[in-house]
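Yeah, one chain of the complex is gone here, protein chain that is, but the others are all in their spots.
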Amino acid sequence: MNAAQVEVLLQTLIAGVLLGGLYALIGLGMTLIMGVMKIINLAHGELMMVGMYIAYWMFSLFGIDPYVSVFIAGPLLFFLGILIQKYLINTVLRVDSILPENQVILTVGVGMILASAATIAFKSDYRSTPVKYGTSAFYLSDLWKGSPIELSLSIPWSVSFLFALAITAGLWFFLQRTDTGKSIRATAQDLDAALLMGVNVQRMRVVTFGLGSALVGAAGCLFIPIYYLYPALGGQFTLIAFVITILGGLGSNVGAILGGLILGLFESLTATYVGMGWAPVGRFVIFIAALLFLPGGVASLLRRRAFGK
Amino acid sequence: MSESLLQVKNAYKFFGGLAAVTDVSFEIRKGEILALIGPNGAGKTTVFNVVNGFYKPSRGEVWFKGRNISGLKPHKICRMGMARTFQVVKPLQRMSVLDNVVASAFLRAESREKAVEIAEETLKFTGLYEDRDVISKGLPLGKRKRLEIARALATQPELLLLDESFAGLNPAELDESIGIIRRIKERGITIFIIEHHMKVIMAISDRIVVINYGQKIAEGSPEEIQANPAVVEAYLGEDHHA
Amino acid sequence: MKRSASGLMAASAFLLATAFGHAAEPFNLAIPLPLTGGQAKFGEMMKRSYEMAAEEINAKGGVKGRKIVLSFEDSQAKPDSARAIVEKLIDVKKQPLIVGEYTSACAKAVAAVANERKTPYLIVASADDSITQQNYKYVFRQNVPNAYYAQGLVSFLREKVQPKTMAILYESSDFGTSGAADMEKWAGKLGCKVLVKEKYEKGAVDFKPILSKVKQAAPDVLFMVSYVMDASLLMKQIKELRLDAKLYAGGAAGFALPEFVDNAKDAAEYVMTATLWTPQVKYKGAKEYADKYKAKYGDFPSYHGASAYSALHVVHDALSRAKSMKSEDITEALKKTKLQTAYGPVAFEDKDGYQNQCFSETFVLQVQAGEHETVWPYAYANKKFIYPFPRWRDRK
Partner (left out) sequence: MKKPLIPLAVLAVLAVLPFSGLSTYMMHILILVLMWTTIGMSWNLLGGYCGQVSFGHAAYFGVGAYTAGLLYFKLQASAWWGIPLSVAVVSVFAFVLGYIVLKLRGPFFALATLASGEVLRITTENWNGFTNGTLGILIQERTWVAKTQYYYIILAITAFTFLLVRRLVASKWGYYFVAVREDQDAAESLGIDTTKYKTIALVVSAALTGICGAFYTNYMGFIDPHIVFALHDISIITIMIVMVGGVATQWGPLVGAGIMVLLAEWIRSIPGLGASHQAFFGVLLVLIILFLPNGIVGDFRKITRLFGRARA
């Protein structure tokens, strides 16, 4: 391996890790919702789009940095999620129907409404927040003049990555240490037991959906400095979120982080060494492989090891 | 002593690293009613699942009609002549009572007509014929439990596994169900039953196997079991914890 | 003074037309377009342009005294919806000609129906080469086919850059695939070696892995066929990686839209792109159209809009010359079109295996100081091209 090849490999790994961190945050909301409620939310990407629009308008109208908007979009999406869960999804879950999946179609409908509401309100223009630091990066050659290779580390990507880690840590703390968090975990693990323990399951579901929405809204804010925005953008991120959820293990936020990182690295390595056109194939192949061979996701591996001790 | 229909030989079942069933052995003889009892969480249903093929034993073997069936799928075992009911009743909710039983009668029927015939006969036998057109979701618990038995019977088994078919029944229903079990036995069908209801157990079973913490602690006739100190201890222990 | 005079004339023409009463029954023209979904951006731009053209035509008295009344049908970029719309227009609305659509997939569906039903169909901005290679008698295309998009760019490469090596990145769509294939052929003719040729799924988040591979290959030219936001992401990440090539070139589409510069900002500087039309091009009416559009909607339109705008003028011209409002006569009139439009001279030829295809000049734009400037061919250039340009680390 010569220096140039090392450079390509290292740069690919850096890209994979950063991408993985962002993917993880998208997956985090999904894994929470799927873990607690066992429902498939196909409006996930659309919720992210709403979060991105909030960040976009905050930036364009008031010059508020998208990273600050995390604290604006998060709460707003929380309330949107609560409304959706309380007045739509719960209503459908309550009725007895042959297939429980009509709930999924409901979320498709919600997604359609959100996307076309955005089209009506904001036109289908492509938008982005041209922040000053948009393309700034640290360069290895700036730090070490004689470096034989050149590596770059994007500043907004790194900041988004750190934010993603911080949000995950916050969520972990919330789920482990607070009463509401514990109730949510109980609901996720065993619905009947949670009911017996006197957990208000209905309320936990509403809170969970709100929380999941807030997380993906926050992910939207972290994405917009490095990506872009238009009304129909949701779909592809919903799919990515699924992959991460399954890869990481339903309901596990550590799993979501690992799942995101694995996916990010996998996609980057495929792009460099196989071909970028094949990266999405790889994405779904590991998805199906995880479903089949690792039903509990990466999280189950962790748990097994913990058990072994 | 009549010949043996089913043998469980040193069966183990592990989940993760935990043993749910440890070194359990017993046999069921043709024509008898064998009861499996034990405190909550003792591993009774796991034993059932090992016997009927939902779980492959981690170690040990299960023999049915002279053949090693460990690792066979439940539907194959059922075809060999073993049927079961579930503790949590699982009727085909949105089907009528008759259709429920027809679905399982198809196992031994070539045509639909034959299946319906078997099903109707079974419904009469279990006293559900009047309710044949009711959607099973709407049945009261007692009848749903009986529907479970009817479905299992319609597969024309030699060995019938009943998982708590008496739980939650009122006294009248209880008597009716005991009657049905006796009549099943009269038909020459061997019965393996999990039950909590001591009165029922003592009334109907020929022999009893007791397990606790996944291990067999006693085996014998109802009288022997009642007198066994280990059994009393196990049940008392449960009371203490409850 | 002049403006008000022409306005007066237009108004009187309109009055005349209405005064002679019965002729004023409007000419209804419904246009299929993607107005929702991922392609809606282009549908919208074209819709606005059609509307602007209709306004002008009506102000001058419409078609044979009849006002053109436009309506738009959303095909959602779905071929079966596009077909449904066109079946309706032909069969129910008895519309004698079809204009519109954007994606090649939809244009193919519409073209097949139109030709079967002997109804002329004017394609405005669908690039796939094969559409006008089917011996369709009734299908006309105003934009050049994909194979010609980069003609102007190739002549620039030949005369000014003479690259030895090239890398090609393209999106996985029919447009991207055939654009990349055509450029590969051109590169062979230029004696230029293609070191990397890779496609990507539209909407990708991270191009850095593939870009670092390109960086390692160090090609003279990096040619990219992308939609607008992929284009700006690509350039942003190229800047971030300090991937230095002698030339960054886009194959029309995304790179030619003003949004590309708006979003990529300084990373877009010096990037060149092929295009079918530019706001500065010295065609009569081009600047007026571009300025009017910008005044109304805030940004310059790309060639998609200009083509749509001019297409309606072509339709107007053909309808005015047609012996009747019957499809056959309109087809005949379209076939004889010789019109100077804001999009350039329009005439439909049978040439090089294409039928009813309009061949026009293509251009090269370069982003200079945050604006798209026409730099090639010389005859149309409004700014001199900047080449070579500074490496990333030497830029501010």
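Per-chain residue numbering starts at 1, and chain names A, B and C are given in the order in which the chains are listed.
Operating definition for what follows: a residue touches a chain if its C-beta (ideal position, glycine included) is under 8 Å from a C-beta of that chain, and two chains touch if they have at least 3 such contacts.
As the structure is a prediction and not an experimental result, all values here were calculated from the model.
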Where the missing chain makes contact, among the chains that are shown: A, B, C
Touching the absent chain when the full complex is considered, from C:31, C:46, C:68 or C:112: C:112
Which of B:70, B:155 or B:190 contacts the chain that the document leaves out: B:155
Residue numbers in chain A that touch the chain omitted from display: 34, 38-40, 42, 88, 91-92, 95, 97-99, 101-102, 104-106, 108-113, 115-117, 119-120, 124, 235, 239, 242-243, 246, 275, 277-278, 280-281, 284-285, 287-288, 291-292, 295
Where the missing chain touches chain C, by residue: 35-36, 40, 71-74, 76, 78-81, 83-84, 87-88, 90-92, 105, 108-109, 112, 116-117, 128, 130, 134, 172-174, 176-178, 199, 201
Chain B, residues in touch with the chain not shown (by the definition above): 52, 54, 73-76, 78-79, 83-84, 86, 90-95, 99, 102-104, 106-107, 112, 115, 151-152, 155
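Here, only the chains that are shown with their structure count from here on.
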Central chain of the complex, centres being mean CA coordinates: A
Chain whose Cα centroid lies at the greatest distance from that of chain B: C
Distance from the mean Cα position of chain C to that of chain A, given in whole angstrom: 36
Between chain C and chain B, distance of the C-alpha-averaged centres to the nearest whole Å: 74
Residue numbers on chain A that touch chain C, as the complex places them: 4-5, 7-8, 11-12, 14-16, 18-19, 22, 116, 119, 123-128, 130, 134-137, 139, 150, 152, 154, 223, 226-228, 230-233, 236, 267-269, 271-272, 275-277, 279-280
Parts of chain C lying in touch with chain A, wherever the complex brings them together: 36-38, 40-41, 43-44, 172, 198-201, 203-210, 212-213, 215-216, 228-229, 232-233, 236-237, 239-242, 259, 262-263, 265-267
